[in-house]
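I am attaching a structure below and will ask some questions about it afterwards.
Apart from one protein chain that is not included, each protein chain of the complex appears where it belongs.
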């Protein structure tokens, strides 16, 4: 497992009631230092506007080098400025759509400068809130067009589409694994794929492991993984393993089976928790499962999923983990 | 709107607590007579085992003719016999998989005899219940294989895949619109498409209208529509419009926009209600919306979805329906 | 129906991704002017910190008088300052608990100055996020103690407890109607009651009308009503009637049946909508239902709920509203 975190997880976090945030904001330098201090973390993901801009690429790059961290991906900002409020790639305003592509292009260039080939796209404002508010046909076509043009402009960058059913819109255009893979297939470029965020997948009512398998079956279209936990109803962005357990066992098994080679990146919102500790716990939880998944365990699970006997599967988990 | 009902809606209904059912079971003849007596109903869907078998094709066909009803589709039985209990097309047992295809083939032949070109496939047992119980990769391939072989054997029959997130399994293989369209695309035959059941789509957390648009964008892949209502959490199979309203307005608008030419078929489970009345209400509700969606209204909605102003959309619905 | 709005609905709104908010913030004066301009609105609710403080009582009061608006309630701030981040009335820190009571006391005094007898309590931070994080027994007792002391100190003020299942915590202590009524009964004072927010009730999986009836049966414990709409999964705070319809018909019927004499107050978060229009739509929707609920309709519904025939109830709604 190549482990990473999203840098902003170490910063301040606000919600709609407490706009100042629950904590203080450390300096970028301090956040990078804290990321590097988490055992096992080899890389960080950077969010546009918040962590990196065209102007600060070199400076951030230097900080990463000094702390022996790789830039795993850049997540361009399509959600944290007023101009994106009613959509970015699917905005009804053509100039906003152009800006969405342009902003992504800038981040693709920044990524290349940092030796990173992955742009994680989460255009959270692309969607709609109310019935009879959106031209689904037209707006979905605009999404495709913007993405296709980026894939063509940056053939050596991989664009990974992170789906999420809702928030900040009540309905996202990239809502579920299936829909988003379909979108990627319509874009029809080799350098477009999909990011699974475990929490988003839970909220979508999916079995995360099955979602990963679906992407693999479509030709290695699982480009990236974000890890966090929640109660299945909302993107709570909690410590990995604080709520779910067996689903993560199954997911880690299947990520091996499909030969996933990408990053295992933590994406949390520790509103009230000490952030470094919250991230460390997530990583230690994944490692604890990973240690159990040795060759023998993997062979046993392969047999279990062939057999389909739920009593045996449940017993295996219990005896292997809790005895 | 070409209106239909699923014949079994007029029969007895049971659940896991009351296996004898809440009502008495009328004769097939009586059920068909009652279907024909609902104003506007031109056709019925027949469920394998329950309504039709290879042996009863001619007899059922004669009853339909006598009552001036078309056979809209046959829904082969892949859910109501013990042999399907752990899956049909994706069963771990190759002989069950063969039987699933065989049973479907028989119903395809029955359909052709009745002058019907639509097989509605709802293989409700194809899925899984527990973590670590299923080989997602292998079982999904088996689904594809079975479907492809049917599409090849019956090039003049259209096979429409009805998705549903769960029940009777906790997870279905044909779970959501996106996944199921992907499956259809992997089958890669012109005569495979998708059925939207409005209630299944609500449970999947989808916007039904957007799902319909997605299927249309993929090349007229919306083959069939089932109508019913629920509270979004479970497939309650209630009277259409008894819970939701504006979603059905939006859906009927988009079905027109995408040029949907198929049936509007009622699929309910009136456990405790007088069934004919429950079906009649669904149909009258859809007609009431349809009457409002005249040329002027459609033009107005087209403008609303281009504008995206939720205040205006909400006002339009209120003034057009409640003034 | 005595109609009101929460003043902040007319201001800027932010979420966790766009902390600057989607709009600009008008002046308090401008917001009050806009509230008064919505036809039918007779009063406003004020949020502590945001709309009113001990220092600004007279000034805000004068603005209200000038605009012929009543102060319907004050909602003390127990959610929008860092000090409340881990709870107010149930905080593990005794000094924070004392501050929660003190802040409420100040707002009770402010309310009395403004001729208002209602404090709407929504201590949104009182709850917990993770398993094994809270001492449910102790913290629930602290909630009771704080509320009881306030009820004793201000016998002429009514304290209305607004429940909500989650957000900003993953679990609130005042989560559902039943739990919160039990809490009020443990406080055991005549001047404590419950606020139903329609959206919170949807998210709780409740039938809002039944919740109102439960509170009435407990001895007129429904003190206050907040109106908004959502998709049942999250507190989307949308325009009333933009998603649900028949539930609001049923609610307005039962509010009459139980003799509810309180306010019908709008509580929305029009992130991207023109706020005055969004509030106006909510009010016009409620009025449209109210107009139908004349003496004849009420008598008919009384008969319907006695009969329990869902076909008849559905037909009644259709013919009365959509013909």
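Chains: A, B and C, in written order; residue numbering restarts at 1 for each.
Rule of thumb we're sticking to: a contact is a pair of C-beta atoms (placed from the backbone, for glycine too) under 8 Å apart; a residue touches a chain by one contact, two chains touch by 3 or more.
These figures come from a predicted structure and were not determined experimentally.
Trainee: Write down which of C:98, C:182 or C:299 is the residue touching the left-out chain.
Mentor: C:182
Trainee: Among B:9, B:180 or B:242, which residue is in touch with the absent chain?
Mentor: Residue touching the absent chain, from the options given: B:242.
Trainee: Please give every residue of chain C in contact with the chain that is not shown.
Mentor: 86, 92, 128-138, 140-141, 165, 171, 175-182, 185, 204-207, 209-210, 213-214, 216-218, 246-247, 249-250, 253-254, 257-258, 301, 304-310, 313-314, 316-317
Trainee: In the complete complex, the non-displayed chain touches which residues of chain B?
Mentor: Contact residues on chain B toward the absent chain are 13-22, 79-82, 84-86, 124, 129-131, 166-168, 170, 230-231, 233-234, 236, 238-239, 242-243, 269, 271-272.
Trainee: Hey, which chain A residues sit against the chain that's not shown?
Mentor: 205, 231-233, 238-239, 241-243, 245-246, 272-274, 277-278, 280-281, 284-285, 288-289, 309-311, 313-315, 317-318, 321-323
As a working rule, only the chains that are shown with their structure count from here on.
Trainee: Taking each chain's centre as its mean C-alpha position, how far apart are chain A and chain C in Å?
Mentor: 35
Trainee: For chain B and chain C, let me know how many angstrom lie between their CA-based centres, rounded off.
Mentor: Spacing between the chain centres: roughly 40 Å.
Trainee: Tell me, which residues of chain B touch at least two other chains?
Mentor: Correct list: 205, 246, 309-310, 313-314.
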